[in-house]
Structures are given as structure tokens and as C-alpha cells.
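Moving on to subunit A:
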Amino acid sequence: MEALIALSIGVLTACGVYLALRGRTFPMVLGLTFLSYAVNLFLFSMGRLGIGQPPVIRAAATAYADPVPQALVLTAIVIGFAMTAFVIVLALKARAELGNDHVDGLDES
Partner candidate 1 sequence: MNHLAIAPLLLPLLAGILLLLIRHRGIFPRRLLSVAAVLGQIGLALLLTGALSGGDILVYHLGNWPAPFGIVLVADALAAWMLLATALLALFALLYACQGGDARGRHFHVLFQLQLFGLNGAFLTGDLFNLFVFFEVLLLASYGLILHGGGRARVRAGLHYVVLNLAGSALFLIAVGTLFGVFGTLNMADLARKVASTPPSELGLARAAGLLLFAVFALKAALLPLYLWLPAAYAHTSAPVAALFAIMTKVGVYAIVRVYSLIFGAEAGPLAHLIEPWLLPMALATLLVGMLGVLAATALRRQVAYLVIASVGSLLTAFALDSVAGIAAGLYYLPHSVFAAAALFLLADVIARRRGATADHLESAPAIAQAALLGGLFFVATMQMIGLPPLSGFLGKFLLLRAALAHPAAAWVMAAVLLGGLMGMIALARSGSVLFFRTLPAMDQEGRSDTPVPSPPTPLMKPLPFGTPGGEGSVLPVAAALVPVVGLLLLGLLMTIFAGPIQAHVASIAEQLSRPYLYVHAVLGVRP
Partner candidate 2 sequence: MKMLPHPLLTPILAAIWLLLNNSLAPGHIVLGLLLGWAIPLFTVHYWPEAVHIHKPLTLLRFMAVVLLDIVLANLVVARLILGRPQSLHPAFLKVPLELRSDLAIGLLANTICLTPGTVSARLSLDRRFLLVHALNAPDGGAVIATIKQRYEAPLKEVFEPC
């Protein structure tokens, strides 16, 4: 299972990097979104993987997942959301100010 998760993180990162390196704002934003997924999963996996043992205190439970990475990821998700929202709006602003959606404001095509 760990290999699957590592692979997924790797694929998400690779896709994110490739898209973030594109020259237009929209694919770039998609790339950043991918990176955000990858990073969240990565951070989450730092607490190792466990099935069926959520960190909610119950009388019957014997083992719990580590709550710390989960709390960190939650923070990271929300911050990532704020950043994504900002960069999306900025892309629009750039489109309006620069006249095209190239990340450098130059229309090469």
C-alpha cells in the first residue's frame, strides 16, 4: 500500500510540476493545484499509514492514527486553498492588465 501512495504522490508531483511549467496561467494554476494535492498527501503520509483507526477517542479503540500530521494537513489544505484562490484571481487580473493569459504577459503564438 505504501508503494501505491508513494507512487501517487510522485505522479501528482510530476504532473503538477509539468503543468506549473506551462506558459499560460490556467494550466499553471492546475499545476499548482496538483502540487497542493501532492504536498498534502505527502505531509499526511509522514504520519505513516493506518487503516480504520481514526484519531477520535472511543472506548473500544485500541490503536489510533497519529493526529498530528492530520492537523498539519488540514492547515495546509486551507492555506493551499487560500493561495489557490488568490492565484486564480491574480490570473484574471493579469489577463485584464496584460491583455492575454501568458504568465509573462507576452503573446508568443
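A word on the picks: all candidates are chains of the complex that A comes from, given by their letters.
Keep this in mind: a residue touches a chain if its C-beta (ideal position, glycine included) is under 8 Å from a C-beta of that chain, and two chains touch if they have at least 3 such contacts; residues count from 1.
Please read all numbers here as calculations on a predicted model, not as lab measurements.
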### Query
All of 1 or 2 belong to the same complex as subunit A; which of them touches it?
1
### Task
Within their complex, state which residues of subunit A touch candidate 1.
20, 25, 28, 32, 35-36, 38-39, 42-43, 45-47, 68-69, 72, 75-76, 79, 82-83, 86-87, 90-91, 93-94, 97-98, 103-105
